[in-house]
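Right, one structure below, let's go through it.
Missing here is one protein chain; the remaining ones are kept as they sit in the complex.
Order of writing sets the chain letters: A and B. Residues in each chain are counted from 1.
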């Protein structure tokens, strides 16, 4: 078989994504472009990202017009369940690992919108927040957290996820249990439901890593770009050094290729045995940057650690953009690496299968 | 029209540059190469930058010899006014926004050296330094600063500029007025005319951002590489996070594509609505790096935020190298993006017009 043949025929495991979710007609008509950028951009600027241009091109091929307003009008009128099934169906995705922390639609409910097999990932921060809401003592929260995580991993959940990057940064400390307890005890009336206390965030992440390690389940960490509430300096994966040294037995997945810290992510994943690399979000958001990004990823990261993901959320188009991007660019990069003498054809095909499917299949025990 | 046609025929707005200034014959003959590098390089090494090789090529085409010493001899004998008018004239630049803080020749005086329309930018640090020299109380300095800035923006000045990156770094704090007052009060006899007190630098930058926001004028911030007095770690634009969150209504322009933190600049400008990106200095200094830099810029930065600039200073050749570079590389990059399916031809032409002229025209209200 050819590289292109392998890439095109391998079913995808999407190791990090989110549910689609019904949007209002107004949202689609007036703010559709904002789904194609992160941060706080208005439609005025979001319309001028290459990612939105790719979305227009996709809508054009679906609805058969190149008038932007007309495209958005038709898009706002679709039946989301069938439209989503159709779009995700055309990506050749076999399994979707869905973060249950965003959006409101649960992974279980998401199953109605896709024929792919949806498997949930437990986001830990909402769990902690809910437990703090409902319990009076730190020890109760810890006990319940441990129970919840352990049961989730023993049940349907295939991994944990943390958004520590959004809360207090990847420079995770090593708080003592007493530090965390003290932080809990001082939350008091200021507690507004959002976990932002560094001793607490870091303490529970350490607990999560320990529990995941014991269950042989991976912990996914948001790294790199994203919403505006993350400090763009402290999403650099090199800050994870102490955490990774502490939890050498726990598989940790750096999400989003840590874009723009891509080469740093390569450094980290080539240094620590249990650090893995997901390429979602960067792909498709970086668009023309995906091909050089994949080349950078392969510089030092073992190909046995790189995994496809879309980070698609809310709208099914993102699934298509991500899948189209990986199939096009992985083919190009692998063909080029063979032509340049870095890989032989047979091994390149192995890399294709591993990145698109096998690495995730093994890591998450699917 | 073709992309190349649009790029070649669009008049440039150079959104960040400096005046040319007469140089001694010795400077031209012995240290001309040092204008083509930043930092503290001697001619010994400066001669071995690709940027200087490009300058030699330009001089060669102008003076018709490829002997380096002879080129420098002829260059040292030019009439600067006419030579400058000729060189800047060949760049097709319509408007130059000139930083009035360097060199000594003012933007008004600079007008004698170019037929382009020169519009001044107010650099705030020299303003503050002069006010500290001339006033006894902090409150007087603040009052005068506010008056000066407000009047400048109501008058000819189209923007403010800060070199906080060179003084105390982009990790701008949030000093209270009392902190700044205390820092002012302790300057005492140690005051040597150079503003380096972090509470003062940061306080006045916040004031400047507030005033600029009120006047709907942009604040340009030096980011990325430059002179040796900037700490190369703290010129990373991700450190601007807190400042940008505080002044969400003020347009902020990251100068120099934050080179080498180019992808980080993309991250920041794709996150904050009012963060814009200038590509001067990196272009032309990075020479063979400009084309991949433009590709990286377009990964996530909206094309509606990217603006041409030269950062040319002291010698007119830098204007030519920058303009030649943007016209050549923007054409290549846009043609490639169309060929690769990321943009359609029509939109690519829009991008060309926007980057070379329209984005700056709108942002600075020209």
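Here is the rule we go by: a contact is a pair of C-beta atoms (placed from the backbone, for glycine too) under 8 Å apart; a residue touches a chain by one contact, two chains touch by 3 or more.
Quick caveat, the model's predicted, so the values are computed rather than measured.
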Remark   = By the document's definition of touch, the residue of A:83, A:267 or A:364 touching the omitted chain is A:267
Note = By the document's definition of touch, the residue of B:10, B:23, B:49 or B:223 touching the omitted chain is B:49
Key: Residue among A:145, A:298 or A:364 that touches the chain left out of view   = A:298
Contacting the left-out chain in the complete assembly, out of A:279, A:343 or A:356 = A:343
Note = Touching the unshown chain, chain A contributes residues 236, 238-239, 241, 245, 248, 263-264, 266-268, 270-273, 292, 295-296, 298-305, 337, 340-344, 347, 354
Ask   = Where does chain B touch the missing chain, residue by residue?
value = 37-42, 44-51, 53-54, 57, 225, 228, 231-233, 259-260, 262, 285-289, 292
